[in-house]
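Apart from one protein chain that is not included, each protein chain of the complex appears where it belongs.
Which chain is which? They are A and B, in the order written, and residues in each are numbered from 1.
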Amino acid sequence: MAGVCTDEEREKVVDFLNGKSSVKSKFYFQDFLPLFPDKKPREVKKVLSALIDGGVLEYWSSGSTTMYGLKGAGKQSAAEGES
Amino acid sequence: MAKFKTPLLDELETGPWPSFVADIKQESAHRDANPDNLDYQIPADTLDDLLGQLELSYKEKETHWKHGGIVGVFGYGGGVIGRYSDQPEMFPGIAAFHTMRVAQPAGKYYDTKFLRKLCDIWDLRGSGLTNMHGSTGDIVLLGTQTPQLEEIFWELTHDLNNDLGGSGSNLRTPAACLGQSRCEYACYNTQDMCYNLTEEYQDELHRPAFPYKFKFKFDGCPNGCVCSMARSDFAVIGTWKDDIKIDQEKVKAYVGGEFKPNAGSHAGRDWGPFDIQKEVVERCPSQCMKWDGNALTIDNANCVRCMHCIDTMPRALRIGDERGATILVGAKAPVVDGAQLGSVLVPFISTEEPYDEIKELINKIWDWWMEEGKNRERLGETMKRLSFQKLLDATEVPAQPCQVKHPRTNPFIFFKEDEVPGGWKRDLAAYRQRHQR
Partner (left out) sequence: MAFISTGYDPKKPMEGRITDIGPHKYSQYFPPVIAKNFGKWQYHEILEPGVIMHVAESGDKIYTVRVGGSRTMSITHIREICDIADKYCDGFVRWTTRNNIEFMCSDEETMKKLRDDLNSREFAGGSKKFPVGGTGACVCNMIHTQGWVHCHTPATDASGPVKAVMDVVFKEFSEMNMPAPVRLALACCINMCGAVHCSDIGLVGIHRKPPMIDHEWADQLCEIPLAVAACPTAAVRPTKVEYDGQKVNSIAIKDDRCMYCGNCYTMCPALPIADGETDGIAIMIGGKVANRITWPAFSKVVVAYIPNEPPRWPTLTKTVKHIIEVYAANARKYERVGDWANRIGWEDFFRLTGLEFSEHLIDDFRESAYYSWRQTTQFKF
């Protein structure tokens, strides 16, 4: 199930997130689709999954929905002050 | 010895219905006693603190939980729900108290070996409190801390050969009724379809990339015991196309009072003798039955398969043999645009293994919804916003009367350009030859 991701694709995603970091740190899956206009959503998912497995991105969940962000970024990280 | 006094909760220990308070207290006492001499991996008094916080909620009538964004184990985007107490100093044992969803076998049959092993894991590494089961169908392990999540996942996968369930914007853990395992009404093997599709779509279940949650549920017949029509984006409900099978001798046995109607379900009250005319024939929604005092006839072409006659006389009437399923899509709870029940998309689809036709349909729906769905929009809402026709286009399912209650009541029809001869390009000059300005 591992995703696939080129260096160029990784850069695109990381640049996008860094560019928005002053506004917010977490984005819905749909927000990444415009970065890859030639890719189907399922192919974009492969890119993001690869970045998750590579430790570049992490998921954040509201329980009902899930968002993607750069690992460790933002005010509400996944685990709050637990050892 | 209980850590906190819980006078309000204690009042829920009396009365006949199983008391969750008594049960939590029993588990708390078990942890205090620690008969197996475990090195508990989360505080031994975690349930004392849970009862203490719950008592506080009963006093103040407000919750004391906060949400945490933690999602799952490494590489998974679901399966764990983060919870933190908003009174961690008062209740340190539940400062962090996360939920893990564990995938349940379809139909929820277990052996005690599996259950005991699961209990052992949760005894050592969690609070010892569960939900059997959560609303969607998972086994829910209620209350552990972040460092234990990977350890529990490791033991689940390595020792128990079992995976986590779903949460967040992904395929949620599918659920099925018990189907053919113990029900004579089941029109297809609900458990197998549920299992097969769950395995097929593991990536969709663990790695969220949908606009919002997506649920499959599998009901064996239109009685709908697993509530697929109300609770799943994609409901597979068993049905049949040919004739209800009638055993006339047994119909007479019902009429004669030898068999109890509806399998004895009304035995707690005297409803008088069974009246087949009133209780079955006249209740038939499509009025397709006749009883002449000797034989029951069904005009099967007019039967809408509501199950009432079969439910009422299960020994005399049986589902037909040409079986499959109806697909209804788009059900959801009211948030945010109002509740929706599933709408008929495909009236009859094959339910034969390996379920290729159904998978093909699911893939088309997902491709469309992933492309067109807005953030946090369930399939039903996307359908409402973009139209049923768009879903028909995406799934290549033909339009048919059984998909609507009635045809549209307005003439605002959006024809496609290629449906209208000549398309949208029109000859103004020719028009002007016929009409002055």
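Note that a contact is a pair of C-beta atoms (placed from the backbone, for glycine too) under 8 Å apart; a residue touches a chain by one contact, two chains touch by 3 or more.
Since this is a predicted model, take the numbers as computed values, not measurements.
Listed residues B:K108, B:K252 or B:K390: the one in touch with the omitted chain is B:K108. The chain not shown here is touched by just one of B:L9, B:V236 or B:I276, and that residue is B:L9. Annotation: of B:I70, B:A175 or B:V255, B:A175 touches the absent chain (contact as defined above).
Against the chain not displayed here, subunit A makes contact via residues 1, 23-26, 53, 62-64, 67, 74-76.
In the analysis below, only the chains that are shown with their structure count from here on.
We define each chain's centre as the mean of its Cα atoms; on that basis subunit A and subunit B are separated by 29 Å.
Those residues of subunit B that touch subunit A in the complex are listed here as 67-72, 75-78, 80-82, 84, 96, 145-147, 167-170, 202-203, 206-213, 367, 370-371, 373-376.
The touching residues of subunit A, counted against subunit B in their complex, run 1, 28-31, 33, 40-42, 44-45, 48-49, 52-53, 59-66, 76-80, 82-83.
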